[in-house]
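Here the complex is missing a single protein chain, while all its other protein chains stay put.
Right after this comes chain A.
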Amino acid sequence: MRKNQVAVVGAAETTELGIIPNASQLQLHADAALNAIADAGLKLSDIDGFATAVETPQQVCHYLGIKPTWVDGTSVGGCSFMLHVRHAAAAIEAGLCQTVLITHAESGKSMIGKLPRSTPPDSLNGQFEAPYGVYGPPSMFPIPVLRFMKTWGITHEQLASVAVVQREWAAKNPRAMMKDPITVADVLNSRMIAYPFRLLQCCLVTDGGGALILTSADRARDFPRKPVYIMGTGESVETPMVSQMETFNSSRAFKTAGPLAFKEAGIAHKDVDHLMIYDAFAHLPLFGLGDLGFMPYEATGQFIADGNTRPGGKLPLNTNGGGLSYMHSGMYGMYALQESVRQMRGIAPAQVPNAKISVCHGVGGMFAASGTIVFTNER
């Protein structure tokens, strides 16, 4: 795909984030969509392309009254929205549609109109993982981390510092769910969830949603907001079974998606002003820093513990507070994209001065899938 041919011209989250007891999951999709439409100065009838995950495109399109000529229902977990951005950019460039709306919403906490997640007993996961007591992401996502720590010499304190640094960012963000400062000791003394991870190393569980609107870069000039260009994109999948990853020392999906996006954007790591790495659990930023090639894996833990990713650090990371402190409805990728767009527009609550390139890296399932988007505000 050619870089900077497509731009984000509308971006918004749901009116409320956190605990939303008065709206169904489907209504949260609509709330985010209507906010994004207003942000872009468009009408619903201007939308001719639509993408969403978990909920079907037909469900959300019918509820909103959208009549699309292009849809994408790619549903690979929390990074689905990174893949939607990539697919939408390709579709717009190919002339299949002009204006794409991407929605995410999840009643993750209040569970109103939330679709059930189930593992059939005759699926491979049902036969070869479920019988051993896996029960939700906290019991599965951290399974690789002890091996990763042993191979690369990462300490428990370094992994705790991920949560501490992100709380510093969250403190600057009025919409963040958790804003009180925490220390490494607080993290290591919080209640055990799945050793080695404790409560403060696991994501929040909240309600919310978000939506993006994309169109061609040529049209983007006529919109009210500063366009944010899609500079590079990548995607991949590996396995739905965490036990079957090629290795626990890295993620194959990350190592495929990330470098694809960097190559397409034609950028080097030193060009990155702002970085989002989907942090459902505290080890993900370490995998991300290594798999995306920012540094050797051995250096990732100390890099964060030394404060390089904190406010004022040389590589601002997860500047909304992340899934650990900002919000996490279950599929966090949309909120990472929203923060990248805010940073590129220059309107983030914890704005990185003069940021011109933002890398937004997502995970789906337990390292099952990955999507990476490079954004820029300069064409």
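Definition applied: a contact is a pair of C-beta atoms (placed from the backbone, for glycine too) under 8 Å apart; a residue touches a chain by one contact, two chains touch by 3 or more; residues count from 1.
Keep this in mind: contacts and distances are computed from a predicted model.
Per its UniProt entry, the chain excluded from the display bears the name "Zn-ribbon domain-containing OB-fold protein", taken from "Anti-sigma factor antagonist", "Xanthine dehydrogenase family protein subunit M", "Oleandomycin transport system ATP-binding protein" or "Zn-ribbon domain-containing OB-fold protein". Considering the whole complex, the residue from A:Gly95, A:Pro131, A:Gly312 or A:Pro353 that touches the absent chain is A:Pro131. Only one residue from A:Ala94, A:Met192 or A:Ile347 touches the chain missing from this view: A:Met192.
Contact with the undisplayed chain is limited, among A:Pro142, A:Gly208 or A:Gly330, to A:Pro142.
Residues of chain A that touch the chain left out of the display are 119-122, 124, 126-136, 138-140, 142-147, 150, 191-197, 241-244, 248.
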